[in-house]
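Then we have chain A:
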Amino acid sequence: MASTVDVSGNTVLTTPPNQQSDDAHGYYTLGEKIADTKAPAGPIKDRWTTHKMNNRLVNPANRRKLDVIIVGTGLAGGAAAATLGEAGYNVKSFCYQDSPRRAHSIAAQGGINAAKNYKEDGDSTYRLFYDTVKGGDYRSRESNVYRLAEVSANIIDQCVAQGVPFAREYGGLLDNRSFGGVQVSRTFYARGQTGQQLLIGAYQAMERQVAAGTVTQYTRHEMLELIIVDGKARGIIARDMVTGAIETHLADVVVLASGGYGNVFFLSTNAMGSNVTAAWRAHRKGAYMANPCYTQIHPTCIPVSGDHQSKLTLMSESLRNDGRIWVPKKAEDCTKDPRDIPEEDRDYYLERIYPSFGNLVPRDIASRQAKNVCDEGRGVGPMVGDFRRGVYLDFADAIKRLGEDAVREKYDNLFDMYERITGENPYEVPMRIYPAVHYVMGGLWVDYDLQSNIDGLFVTGEANFSDHGANRLGASALMQGLADGYFVLPNTIREYLADGPFDAIDESHPEVVAARTEVEDRIQKFLSINGTRTVDSYHKELGNIMWEYCGMERTEDGLRKAIDMIRELKADFWSNVKVLGTADSLNQSLEKAGRVADFLELGELMCIDALNRRESCGGHFRAESQTEDGEALRHDDEFAYVAAWEFGGEGGQPVLHKEDLVYTAIEMKQRSYK
Partner candidate 1 sequence: MAVSGLIFIGFVLTHMYGNLKAFAGEESFNEYAHHLRTIGEPMLPESGLLWVIRLVLIVSLVVHVSSALILARRAGAARTVKYAVKKNKHSSISSRTMRWGGLTILVFLVWHLLNFTIVKVNPSGGETDNPYQLMVDTFDLWWMTLIYLAAMAALALHLHHGTFSAMQTLGWTNSAAARTRARTAGWVLAIVIAGGFSLVPIFVLLGVID
Partner candidate 2 sequence: MRLTLKIWRQENASAQGALQTYDLDGISADMSFLEMLDVLNEKLQGEGQEPVAFDHDCREGICGTCSLMINGEAHGPEVTTTCQLHMRSFNDGDTITIEPWRADAFPVVRDLIVDRSAFDRIIQSGGFISANTGSAPEANSVPAPRDKAMRAFNVATCIGCGACVAACPNGSASLFMGAKITHLGELPQGQPERYSRVVDMVAQHDHEGFGGCTNIGECASACPKEIPLDVISQLNKDLRDAMRMGL
């Protein structure tokens, strides 16, 4: 690849992409190119230090005059609320849950990466940066990722000081384990509940600020609209989910830390309430949505057991270290007791296709091959729709080799969980697993300061797009959430707030009234349609479309079909949905209606983004872009850019803004796992 020298003297290792194909022609309009104007120049290791130094400070006496709204109380939002509260800002924190402690960060199992190099195994900030960029399939922004790696060590210090009970060695020092296929041990963990412990740490720090009076928490509140006045984000419209009251909250700055949108697939490992509404409302008001099609699908989840299924449960990837994955060679064997299927009639397909990596291929590959064998009719377990969606994860060999006790010692909590959910004993019968939507790398576009293209609207954690490219490595989500909340946002938001406090506005301002009216009208609309179908039935149907056509493998035809189907479904939703109850009471159907309406719009954009990106990278696999062996094929010459989508108005086409990905510290390479 050619290299050039940019204005700041950095050697640029990429050439700007030049897109030739245009699969999404007719679905979008091409807008101006954009660039991260805040991205610092100079040697990568100095960029964050320099940038922090250059960002202006806010006088402590002024801080309490500055109002900060933070939507979401997960790792990114909770940590930011605590830190900004400690600094003396006047913080208002919102969450839809009944307590900030219940945000879905709590469900993360494995651990959190940090370049501490406690094992003296050659880890460093640069190596963590390198692994994360490579893991993201070279679709992330290098300055952001380097900063993430740089602050990772501070996160561990901070969490330990807060009393997070990380695993320790006998000498009382912190323990590490390796994770997600990297060659160093840099993952800090608290058994299989690391997310829970980190979140409780952030929650307690935040509650301390509530007691101190710097943070006011609004639980069971859902943000339904963003208020923009004179081009600046100045507040939100929120609904009190208990009384139904529509509230206006004004501030100098708004931070969205509202998590990911995996629930667009209906079935996912996300919490039932996780939604895109906060981000989508901002998008509709002008914030760009970046790379929405990048979805992470995790291979080892407990399969769907029937149409009633509401949620999928993840099991640690570590199971693949000892379990062998197979399906019957013949479709007629799929209903047999697996123990009665002789060895020669079993297809250990990962070991067959990937002899060197076998069952330990990366998440995206393991997931896609599971889908392939099920689509061939060789899936196992209960019939869901037209297919059996499950493959065996068999521990019989491991039990024979290591003994049942050894297997029990390693995996008993996972085996117990599996048995509780399925009622089957995995020591005797092979487990059944199937991939499930787990995380989204896409999100609102932000610059190096984590500010969206709307002034005063900052986006952190899974809700933004910035750090994971097209695929996220294990134990990196927790790292990003806390990095954003504790260390990045507090140091970048001050540059913006140094110009504040901004002109006072009141609730009668026309923009505020308009936002409020929009929310009220929409609620009245939901309640007045009085159709025949429940909100959940629409959500399930949307999920099926997304999973089928915008899931593990995407094709041009499939995506076009999906877009049509979603448009039809959306039209039907707005004329035939049934939402009972009233606006001024706790009404869970009404809450869901708003979320599903936004998912319907997001789903369409995801398909358009996937259609446009005629390459395979990370979690995005386009069938048209694969090697002869069926492996993912990236096209850096055409697609080494961030796709930032601007809302094109009701019924209009989305506008694509491209941000070229420039690498000066790392060279792009193609992945291979054969």
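The candidates were selected such that all candidates are chains of the complex that A comes from, given by their letters.
A few notes on this one:
Just so we're on the same page, a contact is a pair of C-beta atoms (placed from the backbone, for glycine too) under 8 Å apart; a residue touches a chain by one contact, two chains touch by 3 or more; residues count from 1.
Every value quoted in this text rests on a predicted model; they were computed, and no experiment measured them.
Among the candidates 1 or 2, the one in contact with chain A in this complex is 2.
On the chain A side of its complex with candidate 2, the touching residues are 79, 82-83, 86, 97-104, 106-107, 116, 118, 154, 156-163, 165-174, 190-191, 193, 196-197, 200, 203-205, 207-208, 210-211, 217, 219, 242, 269, 271-273, 305-306, 308-311, 313-314, 382, 420-423, 486-487, 490, 534, 536-537, 578, 580-581, 585-586, 588-589.
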